[in-house]
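Shown next, in structure tokens, is the structure this report addresses.
The other protein chains are all here in position, but one chain of the complex has been omitted.
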Amino acid sequence: VIAGLAPAVPVVDLTHQIPPFEVRAGALTLWRVAPWLAPGVILAVVDPGVGTPRRAVAVEVASAGAFLVGPDNGLLVPAAHRLGPLTAAVDLGQGPGATFDGRDVFAPAAARLASGADMTSLGPSVDPATLVGEPVELSGVGEDGAMRCEVLWVDRFGNVELDADAAAVARLKTNLVVGGRPARWVRAFGDLDPSELGVYLDAFGVVALCCNRGSAADLAGVRAGDEVTLAAAPGQAR
Amino acid sequence: VIAGLAPAVPVVDLTHQIPPFEVRAGALTLWRVAPWLAPGVILAVVDPGVGTPRRAVAVEVASAGAFLVGPDNGLLVPAAHRLGPLTAAVDLGQGPGATFDGRDVFAPAAARLASGADMTSLGPSVDPATLVGEPVELSGVGEDGAMRCEVLWVDRFGNVELDADAAAVARLKTNLVVGGRPARWVRAFGDLDPSELGVYLDAFGVVALCCNRGSAADLAGVRAGDEVTLAAAPGQAR
Partner (left out) sequence: VIAGLAPAVPVVDLTHQIPPFEVRAGALTLWRVAPWLAPGVILAVVDPGVGTPRRAVAVEVASAGAFLVGPDNGLLVPAAHRLGPLTAAVDLGQGPGATFDGRDVFAPAAARLASGADMTSLGPSVDPATLVGEPVELSGVGEDGAMRCEVLWVDRFGNVELDADAAAVARLKTNLVVGGRPARWVRAFGDLDPSELGVYLDAFGVVALCCNRGSAADLAGVRAGDEVTLAAAPGQAR
């Protein structure tokens, strides 16, 4: 559909591996990679509410030169906020009776935006503050010196992304305790011994648990949605 | 290979997930999406007979501006007929001794067609009526008022495509019986209660069973190849 409407526009096909109906998994995937997608038009569809009155929207983040197109169900907002302030949004309306809005509503809108169309030509303006979804809030250090983090994602290598503020982790010491287990703040997998748990800033700029050629999720015994406490190990010199 | 022969031709890579050797699954996938691929050159390969005397062919559907390229084993004919009358076909000949006709026979032919070559320059003409495979015949309402349908496909969400004529289903009532279970003719998933079975016209224009955030195949207890009977539920006002 995009090739038909905008043949000169290059399309980069990122992934079709978001589990069915898992809006949050899709939203976090998009949030993770958004900085490397802008400037451009970002089209995403995880859409269990297709056919219901949920809105179809396009969102502009002018400072990043980015438009995000998809269902208004929380999929787009975390990524949009990571790119910058939301400057405008429009309601793309309902599809023509079919249920493949990715093809019939979102792809045409993305093609038009990528061809330089004014976003306001795609539908009536809506207040970006009314969009469904929240920015990802990163956990900081609590009064007891510990960070209470949520496991955002476990990738196919077993690396474990946390919603932890990287600067806060860095202010803790190199030797950490993660869910009761010793762990070490490292620059990369390769700095770890085989069964050692590491904490690092991953390639998406997200704090993550890792280990060297193995699954940190298995080692730490955690999965997406779990809470993980991160703290400095006792007995380190300041 | 296509990029080498026709660097300016955009290639859209649709899927590599047809199960090995399953020509019918491939043929039905192509049939499903064909209306959104034309005009253009459609290359498809599911080819258990590679290396046998099965023909390699290109088929023209002039009214759709479409060419289909692949093995003459039933893969292309359902999609071609959905696009329009088959206007011409050629025999592309045998590959150069290797067994990767997708790379060595079909891709070069597709690249040449996409570059504007006359199809007759690719090989001797063959009568389209001799091509292997049949159009998909949609089931209508039988004399007893019931539709006997085959399950064509279960997608990864559990939606169940049937070979049912949509107009015939629509002439039945809103309340249906599908394989003995109550079901409701709906416009979209979202109109259903969680454990309710629905029948709808899916995004490919195919009649399908669905449910709201679940697997209709599991709910109805059916899989590809099964026969499913569809009828109006008794007791509805005309």
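Here the chain labels run A and B in written order, and each chain numbers its own residues starting at 1.
By our rule, a residue touches a chain if its C-beta (ideal position, glycine included) is under 8 Å from a C-beta of that chain, and two chains touch if they have at least 3 such contacts.
These numbers were taken from a predicted model, which means no experiment stands behind them.
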| item | value |
| --- | --- |
| Selected from B:104, B:150 or B:226 as touching the chain missing from the view | B:104 |
| Sole contact to the chain not displayed, among A:91, A:165, A:191 or A:226 | A:191 |
| Residue touching the undisplayed chain, where the options are A:141, A:201 or A:220 | A:201 |
| For chain B, the residues touching the chain missing from this view | 1, 3, 7, 13, 20-21, 48-52, 97-100, 103-104 |
| Touching residues (missing chain, whole complex) on chain A | 10, 12-13, 36, 156-157, 187-191, 200-205, 213 |
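As a convention for this text, only the chains that are shown with their structure count from here on.
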| item | value |
| --- | --- |
| Mean-CA-position distance for chain B and chain A (Å) | 35 |
